[in-house]
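Left out: one protein chain. Kept in place: all the others.
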Amino acid sequence: MAHHPHAFLPGASKRLEALSDGVFAIACTLLVLEIKIPHFGHGLSLAEQWNMLMQDDVLPSIAAFAFSFLNILVFWTNHDAINKVIVRYDTKTTYLNIVFLLFISLIPFTTAFLRENLDSFIANAFYGSVLMFASVIAVMMYHHLAFKAKLFLPEVTMISRKRVYRQVISGPVLFLIAIAAGLINNNISIVIYAITPISFMFLPQLDFDTKEEEIKKEHQA
Amino acid sequence: MAHHPHAFLPGASKRLEALSDGVFAIACTLLVLEIKIPHFGHGLSLAEQWNMLMQDDVLPSIAAFAFSFLNILVFWTNHDAINKVIVRYDTKTTYLNIVFLLFISLIPFTTAFLRENLDSFIANAFYGSVLMFASVIAVMMYHHLAFKAKLFLPEVTMISRKRVYRQVISGPVLFLIAIAAGLINNNISIVIYAITPISFMFLPQLDFDTKEEEIKKEHQA
Amino acid sequence: MAHHPHAFLPGASKRLEALSDGVFAIACTLLVLEIKIPHFGHGLSLAEQWNMLMQDDVLPSIAAFAFSFLNILVFWTNHDAINKVIVRYDTKTTYLNIVFLLFISLIPFTTAFLRENLDSFIANAFYGSVLMFASVIAVMMYHHLAFKAKLFLPEVTMISRKRVYRQVISGPVLFLIAIAAGLINNNISIVIYAITPISFMFLPQLDFDTKEEEIKKEHQA
Partner (left out) sequence: MAHHPHAFLPGASKRLEALSDGVFAIACTLLVLEIKIPHFGHGLSLAEQWNMLMQDDVLPSIAAFAFSFLNILVFWTNHDAINKVIVRYDTKTTYLNIVFLLFISLIPFTTAFLRENLDSFIANAFYGSVLMFASVIAVMMYHHLAFKAKLFLPEVTMISRKRVYRQVISGPVLFLIAIAAGLINNNISIVIYAITPISFMFLPQLDFDTKEEEIKKEHQA
């Protein structure tokens, strides 16, 4: 009588991906509900209408929408990139992933909160903290998958695992700096929030050691 | 002229999983829409802003969000775990699953209802009943799949099926106790709501009898 | 230089299913947003709270939620059942399916509209018409797939195709009767809305002619 880890059965991680993709898609699309719909009275000039868009926070709302949308989906691209090189999810990764999704799905709230209170350190700290905790959990997941549980494909070289790790741990650090900067001026924080996802668009690539791959195959043959 | 059960065709249960994952993802992400977005006036001190967060129920809302989010996704992990060891869905399981999803998608409502009325026994009973009915349906699905319709992979040992079943039936019992406790004090209920999902994070594992598996293969050869 | 119908490439119909599952899942889960969240003042007795639930339309809202949720998912089960026996989607089916989804996603609106105006013939006619049009499109899809474009698996016997068709065309007829009944009394309509999906839970099964299948294989060999 032996233990079959469930995750080795085919399709074992497909549903965690499906759930994650669903939460990512909903979180970024729900953001649109926070944009206010302006109602121009009759007989307003174009200039008056434009002013109303600015005063009613319509344009800032759209900017905040675009901003958080891209933030969420840069998290997604990295989630997807890591996902491609892992063998399977274990229980720990599953629960880390669930907590990660909890923070992702809070972003529509923190986006609306910050947009409504652009000068407030508290609103800024909420926005930054959710991004920071999401990236802390991402670091924990990466560390567990790549180094502790060894759930990465064995061909992924240790050198490239460490190279990507150094980039991954910069995420929480940058968000922490952003929150602290809010004590001086919220605009500094906002600039950091804008730069961080862009820097994460270009994660160093994971390398595959094909020699090791061939050696392994020979052993199995 | 023979009957081909539809479900034996490839991909037969994929769509029920996709629908379920969608409902789980939406139910847990919609919760964020229930969090109120505070609007601080200009010139409020940090302390005044913080008080406003407490008075306007923002922090309790976030706690309620996190709470129900985890509740929904612990249901998901068990749904996923069972799903991995079944051969296919039959019609009865499909309809039980649909009623199960109905209760899952009511959770955003009961969460908001309880949060708005933390002292009310009725609000508490609504919250607990939805969780209780969801877990009653889960028990029915498990019993049907594992014992009556024999839709589990045949290698899953009967001993481990029964072991998991004993844990599964504890769900509705705990939620019923939680509702009854609300007659004394809602806070007792809330503690039980918090403990129950945690206890379900660690379902005993289903075992696979590989000997039986080998014997079966020999018979087929 | 030959035409490869796109749909023959592997995974050709997977995305139409994914889109459909998404719309079904969202439509039925969004319904929960229409339930009003009651706020009991302090010091209300249990009886007063219960009365408030009735007066504020909370219980009718939950009934309407459950009702339309099951309606949407019975449509889904039939969509899924047909989907299992088809070879591929052609362009016509794709567009019929999109219009079908349009009506499905209107159900959260018509549910709220009818619940707010239980005595109004117009609200009733809106509710019934959306269900009727959805089932008319379903009939068109079934007819096209099963008889005209011959996109069903060839093993599905013609006798069982026709048997299921007779049941499928009863859908629009029943919804039309329900709308007409609203001219007398909306409650009659509501009873018909409740019975129709239940009758669709038990579609006659499609049969597979395995002899035909074997003959075909011999011809190909």
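For reference, chains read A, B and C in written order, and residue numbers begin at 1 within each chain.
Throughout what follows, a contact is a pair of C-beta atoms (placed from the backbone, for glycine too) under 8 Å apart; a residue touches a chain by one contact, two chains touch by 3 or more.
Keep in mind that what you see is a predicted model, and the values were worked out from it rather than measured.
Of the listed positions C:N117, C:T157, C:S170 or C:Q205, the one in contact with the omitted chain in the full complex is C:N117. Residue positions on subunit A in contact with the hidden chain: 17-18, 21-22, 24-26, 28-33, 35, 37-40, 42, 44, 46, 49-50, 53, 62, 65-66, 69-70, 73, 76-77, 80-81, 83-85, 155, 157, 201, 205-211, in rising order. Residue-level contact of subunit C with the missing chain is found at 1-4, 6, 9, 11-12, 15-16, 18-19, 22-23, 25-27, 30, 33-34, 94-95, 98, 101-102, 105-106, 108-109, 112-113, 116-117, 119-123.
In the analysis below, only the chains that are shown with their structure count from here on.
Among the other chains, the CA centroid farthest from that of subunit C is the one of A.
Between subunit B and subunit C, the superposing rotation on Cα atoms measures out at 90°, rounded to the nearest 5. Centre-to-centre, using mean CA coordinates, subunit B is 25 Å away from subunit C.
Each chain gets one centre point, the mean of its Cα atoms, and the points for subunit A and subunit C are 35 Å apart. The set of subunit B residues touching two or more other chains comprises 18, 22, 25-26, 30, 33.
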